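Of the protein chains in this complex, one is absent; all others appear in place.
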Amino acid sequence: MVKLAEWRGKDLFRKYGLPLPKGQVARTPEEAEALTRNGTVPLPCVIKAQVLSGGRGKGGAVKFANTPDEARVAAAAILGLEFKGEKVRELLLEEKLPIAKELYLSLTLDRSLRLPILIVSPQGGVEIESVDDSAIDKIPVHPFPGLASYEKRRAGQTLGLTGGPAKSLDRLLESLWTLFQREDAELVEINPLAVVGDGLVALDAKVIIEDDAGFRHPEWDDIQDDRTPLEEVAREKGIAFVQLDGNIGVIANGAGLTMATLDVLKEFGGEPGVFLDLGGTDDPKKVTEAFLLMAQAKPKAVFLNIFGGVTRCDTVATGLVEAMKQVPTAERFPLVARIRGNNEKEGVEILRAAGITSIPTLRESAQAVVAAAGGKA
Amino acid sequence: MVKLAEWRGKDLFRKYGLPLPKGQVARTPEEAEALTRNGTVPLPCVIKAQVLSGGRGKGGAVKFANTPDEARVAAAAILGLEFKGEKVRELLLEEKLPIAKELYLSLTLDRSLRLPILIVSPQGGVEIESVDDSAIDKIPVHPFPGLASYEKRRAGQTLGLTGGPAKSLDRLLESLWTLFQREDAELVEINPLAVVGDGLVALDAKVIIEDDAGFRHPEWDDIQDDRTPLEEVAREKGIAFVQLDGNIGVIANGAGLTMATLDVLKEFGGEPGVFLDLGGTDDPKKVTEAFLLMAQAKPKAVFLNIFGGVTRCDTVATGLVEAMKQVPTAERFPLVARIRGNNEKEGVEILRAAGITSIPTLRESAQAVVAAAGGKA
Amino acid sequence: MTVLVDERTRVVVQGITGHQGTVHTRQMKQFGTQVVAGVTPGKGGTEVEGVPVFDSVREAVQRTQANASCIFVPAPYAKDALLEAVDAGILLSVIVTEHIPFHDMLVMYHYSRSKGGRIIGPNCPGIAAPGKAKIGIIPNVVFHPGRVGVISRSGTLTYEIVNGIKEHGLGQSACIGLGGDPVVGTSFVDALPLFQADPETDVIVMVGEIGGTAEEEGAEYIRHHVTKPVVAYIAGRSAPPGKRMGHAGAIISRGRGTAETKLAALSAAGARVARFPYEIPDLVAEIVAKQAHR
Partner (left out) sequence: MTVLVDERTRVVVQGITGHQGTVHTRQMKQFGTQVVAGVTPGKGGTEVEGVPVFDSVREAVQRTQANASCIFVPAPYAKDALLEAVDAGILLSVIVTEHIPFHDMLVMYHYSRSKGGRIIGPNCPGIAAPGKAKIGIIPNVVFHPGRVGVISRSGTLTYEIVNGIKEHGLGQSACIGLGGDPVVGTSFVDALPLFQADPETDVIVMVGEIGGTAEEEGAEYIRHHVTKPVVAYIAGRSAPPGKRMGHAGAIISRGRGTAETKLAALSAAGARVARFPYEIPDLVAEIVAKQAHR
């Protein structure tokens, strides 16, 4: 799941021939001024912070400018803002267009139908979650025949388009469908999609690409995402790692078991701070790496909960003991372990030899780690 | 059904990135000489008549040349040849390659499976009809997932390819499949497909495109086909018209009825010379046009056999009477009519007024027209 | 139900506002068919021959519970029309349109089938069960209710034969015109079991033509699964190879699809083979007479 910044999404849109306002990225106030002064971005223009979180408008991250000087001032005001933890480093400057109507349009996956779904609403410019279901049309699209003309007509009808804008929609949907498939997108959202004159223009572009398809998209390699630096390192190592707000680090194998472990900790008053899913591995080095990564997150205590399958208990124990050697004494954390399943005996023995006791039940081990972290259990 | 000349087929192949020998079209002996002299076509080269019928090799329509002078002489020998009724006007000159092996490969429609089918054989360079079934592999390809990698591997295995040629096959099949679908082809055949060095080269190219898909291929408009001039005129008017060897012209409505009428005539000793299927029409002008077209084929007698459905009997009768007025007396032909079905009475009456009697049974009317043409009935 | 259609069949006509659509809507209604809706995008809200027109099949189905479609839209739009019908839940579609590219038809056929749908045609006259319902363009006048089932790749030749059966004092249980294209939604092997299973059919007439192997496959099916008497005719005995005889599917290519092999296969499968179209009613009458004697 890689969210693209608006300007990257619009670069993709441009590649597939979708209708966009004239615009350009700026990284300094001076650049913003120059772009508007030399006509690259016509005036009046809108200046938008390129951050991944939504709700920019309300947060002061979108401003308008009528002159190059105004553009510089606005750019200076937005650049460097912290926006939901994300610093603004890029701005998108775009011509301000005479909007007749704002619509909503997206293509995403319907997990239940197991089909792509085209979602349209005549109420654009607001979050789609806030729009009443009766004003939203959901059109499943089957990948075999692809997006059919009758489906495009249906979308046009729901959006209340006729004439030029309806024709524009036809082409736009064709392009968007191609983009959705070829770029392995999880979501392409245009909100608002604006009626301007006799056609349509995509005022915003939200694109989420599926990183599992990265093997056919070498061009994605250098794309920044909204992962934390540690999450990014974990991703490169093939470890599922999510930073949360608490102080207990959880290492488990398997997404379900890891989540269940978090749930149990929370139930006993603990606050999980790291979700680390080892996945299936029988390489002790990967386990060591995972632990060292965990150490970098500076947890108050760590809970290791393993049910051995593909990942054997002795492999995990070996990797863990090695990791503990490598963590400087000052950075060590209390560790509670529970290892069960394949090669359990061997694993428990390896841990014991290193001075770590494996507590066999989930309840007791969870309570122990919450206590170690200073929680209420 | 439009058969493309080899050079046109190869132009399409080139567009889709299929591997071809270096080559160029020549229309005069001098051009042939120049192309080989200036290196456009490397020597030694092969010079092939661009005619649509097969078996060119045996017919003296393919020659080799080692020098520009030989190329000119060979070109002069081939140009102007009559080949199964078709005059040679174009030559394809191509470099002669060191062929390690000749294979067969085609993509066409399997009507029973209702699927495209990939046909491969390690025995290339001969007509596929003469190859034993055990040396042919037929691989159905479903349009939903498209040509799968495992299908390409299977083709490579049947062709006995490994290493470079196998990799070349992979790319070639991908391109050919794309061409087959995008160009609305009925048949793409490469025979022989040659192993040359570490790769593959398409030595011949047979492409048949489906003219029903012409609405999405304006680029086909100027393509010559192997239709006779009258057949071409008929095609433009939307009349199914086939010239045969006999002397009785048959006009009927509907392909099945027209064929059945031919069969009956033949059974009674007649020789059908024109198959003219009016199709479904209720425009008397179209009927008139069909008759005038028939007159141009100079039949000894004409049999009109109509069963009125969409095409009403009175429409046909009106059109026929109008046509008879327009045919010069000298070119008139004996006409036997049988009109049945929708508005039969009205039609029979119109014909009677013009001096034409409709014979209601197929047997008697067929016998009458065979007699009129001087046949044995 | 006789075969595929009956009094409960509720037809939506796609392309109803075109000339053909309008004419045949009238004739289908005259036949007694429940034509409940028409569809032409942009013409929703109007009426044709007393039938309400909608902008989409989905709307037509929601409002009128249409359960079968008759498609008259021009070839370039036919694929879309069929997909629309299938996605609207319609499981029986008769496609009259001719000149649909076979690449389109491959998608239409396999998509429809994956949803459990059946296509008759394209380039076909449709299906009719006298006294019950008709979807398509076979002239009403040739029919008379009876117990002869007709399956044919032809159009007018079918009318001629069906009419001949009527003129012999017999009638038809149902008639399916499969269509003359290389790829058809319903072929002989698909249609034969319907008539074999139909209690209202005593004799089956099969009208084939040159091109492809649909008749040979039908013969194979007859050999193993059909117990009712079959009378067969093949058009195109005198057709030369390599020439497309009016129908896109009627072509002898590379030595395959000749009338001889088809006739031999049908004959070997136990079908009575007619040499002339006008022999068919005679053969049928003969069989019916024998059945009556038993």
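The letters A, B and C name the chains in turn, as written, and every chain counts its residues from 1.
Just so we're on the same page, a contact is a pair of C-beta atoms (placed from the backbone, for glycine too) under 8 Å apart; a residue touches a chain by one contact, two chains touch by 3 or more.
None of these values were measured; they are calculated from a predicted model.
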Displayed chains contacting the withheld chain: A, B, C
Hidden partner chain, touching residue among A:Leu20, A:Leu43, A:Leu115 or A:Val327: A:Leu115
Residue touching the undisplayed chain, where the options are A:Thr36, A:Ser121, A:Gln157 or A:Thr258: A:Thr258
Missing-partner contacts on subunit A, residue numbers: 1, 109, 111-112, 114-116, 128-129, 142-144, 181, 184, 186, 210, 212-213, 215-216, 240, 242, 244-245, 252-260, 262-267, 272, 275, 277, 279-280, 306-311, 340-342, 361-363
Residue numbers in subunit C that touch the chain omitted from display: 110, 113-114
Absent chain, residues of subunit B that touch it: 142, 144-145, 148-150, 153-154, 157
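Everything below uses one rule, namely that only the chains that are shown with their structure count from here on.
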Contact pairs, highest-scoring chain pair: B-C
Farthest-lying chain, centroid of Cα atoms versus that of subunit C: A
Whole-Å separation of chain centres (CA-atom averages), subunit A against subunit C: 54
CA centroid of subunit A to CA centroid of subunit B, Å: 56
Residues of subunit C touching at least two other chains: 107, 110
Subunit B residues counted as touching two or more neighbouring chains: 143-144
